[in-house]
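One structure coming up, written as structure tokens, with questions to follow.
So, subunit A:
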Amino acid sequence: MIENIAEITKDQLLGETQKMSGQNYRFVTTSCVDLGDGNLDVLYHFDKDAKLQNLRIKAKRGEEVPSISKIYLCAVLVENEMKELFGLNVTGMAIDYGGHMLLTPEALKNPQSKITIEQRGEK
Partner candidate 1 sequence: MEGYVLALLALATLLPAFCAAICYVIKNRAVRNFVVVVNTLVLFFITWEFVRLLMGSNGSIRINEGSLPAHLGEVIKYLDVLLLGFIGYQGLKLKKPLIVALTLAQLVPVIFFEFFMGVHEPTAAFVIDYLSVVLILLISLVGPIIAIFAIGYMEEHEHHLHLAKTKQPAFFMVIIGFLGAMNALVMTNNLSWMYFFWEVTTLCSFLLIKHDENEISITNAVRALWMNLTGGVAFIAAIIIIYQVKGTLSVEDIAVAPVAGAFTGLFPIALGLLCIAGFTKSAQFPFQSWLLGAMVAPTPVSALLHSSTMVKAGVYLVVRIAPAFIGTILGDMVAIAGAFTFMAASAVAISQSNAKRVLAYSTIANLGLIICCAGIGNYVALAAAILLIVFHGVSKGLLFLCVGTIEQGIGSRNIEDMQGVMKIMPVTTIIMVIGMISMLLPPFGVLITKWLAIEAAVSMPLVLLLIVLGSACTVVFWSKWIGTVLTMSYKPKYAIENIPTSIKAALGILILAVFVVCVGIAPMYNALIDPQLKAFHLTDKIQLIGSQGGLWLTGGSNVAIGGFAVLAVFTIILALFIAIPYYLHKGKSADLRAPYLCGENIDSDLRGAEFMGPGEKPAGTLVRNYYLTGAFGEEKLTHVLNLIAGAIIMLMLGMVIR
Partner candidate 2 sequence: MIDNLIISLIAIVGAPIIGGLLFGIDRRITARLQNRFGPPILQPFYDFFKLLGKESIAVNQIQMMYVLSHLFFAIAALLMLVLRQDLLMLMFIFAFSTISLIIGAMSVRSPYSKIGAQREIMQMLAYEPVLLLMVFGVYKVTGSFMIQSILDYPMPLIYSLPLVFFAFLYVLTIKLRKSPFDFSTSHHGHQELIKGLTTEFSGTQLALIELTHWYDLMILLGLIALFFAQPLWVGILIALGAYFLEMVIDNICARVTWPWMIKATWLIGVGTALVNIIGLYLRP
Partner candidate 3 sequence: MFDFLGSVLKNVISKPATRMYPYETREAMDKARGALGEIEIEKCIFCGICATKCPSIAIKVDKAERSWEFNRLKCIVCNVCVEVCPVKCLHMDKAHLGPLLAVEKTKRNGPPKPAPAAKAAESTN
């Protein structure tokens, strides 16, 4: 359904992003999708002249994913958000809120991942 989507591994991520940057793409955002059992899909959306170009990587919760904020500074917020809400361990962010950008330290960890809501239901 989504046009222009490229599946890559997370090792390729920085290289591909660099390429995007070289081709004068604008960074739009990333979307993180929890597929259950700790599997995450991370989509990176780029835009040029109102055309979207997407990258998709697969990762596990807690896995290290390199930050692209050195290439696109504006990715800082969304990467912090992913780290906080999905437990994706993004490393090397330009500004690191230490996993407390949106939530207080007492709050539920990784609240948007699938497993949490089930735990919540049991409570």
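Keep this in mind: a residue touches a chain if its C-beta (ideal position, glycine included) is under 8 Å from a C-beta of that chain, and two chains touch if they have at least 3 such contacts; residues count from 1.
Selection rule, in plain terms: all candidates are chains of the complex that A comes from, given by their letters.
Please read all numbers here as calculations on a predicted model, not as lab measurements.
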*Spot the contact partner of subunit A in this complex among 1, 2 or 3.*
1
*Once bound in the complex, which stretches of subunit A touch candidate 1?*
96-98, 100-101, 104-105
